[in-house]
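Contents: one structure, followed by commentary.
A single protein chain has been omitted from the complex, and every remaining protein chain is retained in its original position.
And now, chain A:
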């Protein structure tokens, strides 16, 4: 950026920082293009062409900035995928017995990791018997029914 205008690099830096923070503020408070123009025109004495230029850029990138801002903050890991496996136990090292269908469930969770700025994927694995799985499915269906009733 400093190579854009060779004079007064510190002023350029200040201007850039101010531009970034004001854009973030606009997106954060959910302003649309007209409100941005209202702020820029009278209060900062920007000419109409400049306001329009800024407004165009703002419109185009607003959603991306919103998505980025939503990720900032403390969230629980978000479940995105599930994988299941049905196992039958035939023998164990200590006991010769066979057990009925045993379900191995793996839940894939994503969490946004600020240091690496990417989504981290972790798996949660557990087992359950068919009765317990039935129980789990009933509970999830209950939650779904509730959501559908509300929505």
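The definition used in the following text is that contacts are C-beta pairs under 8 Å (C-beta built on N, C-alpha and C of every residue); 3 or more make two chains touch, one makes a residue touch a chain; residues count from 1.
The definition used in the following text is that contacts and distances are computed from a predicted model.
Student: Between "Autophagy protein 5", "COMM domain-containing protein 2", "SEC24 homolog B, COPII coat complex component" or "Phosphatidate cytidylyltransferase", choose the name on the UniProt record of the chain that's been left out.
Tutor: Hidden chain, UniProt protein name: "COMM domain-containing protein 2".
Student: Which residue from A:8, A:50 or A:75 sits in contact with the chain not drawn here?
Tutor: A:75
Student: Which listed residue, A:35, A:64 or A:132, touches the chain dropped from view?
Tutor: Checking each option in A:35, A:64 or A:132, the one touching the absent chain turns out to be A:132.
Student: Using the document's contact rule, name the residues of chain A that touch the chain not shown here.
Tutor: Output for chain A: 27-30, 66, 69-70, 72-73, 75-84, 86, 88, 90, 92-98, 100-101, 103, 105, 107, 109, 124-128, 130, 132-134, 136-137, 139-144, 146-147, 150-151.
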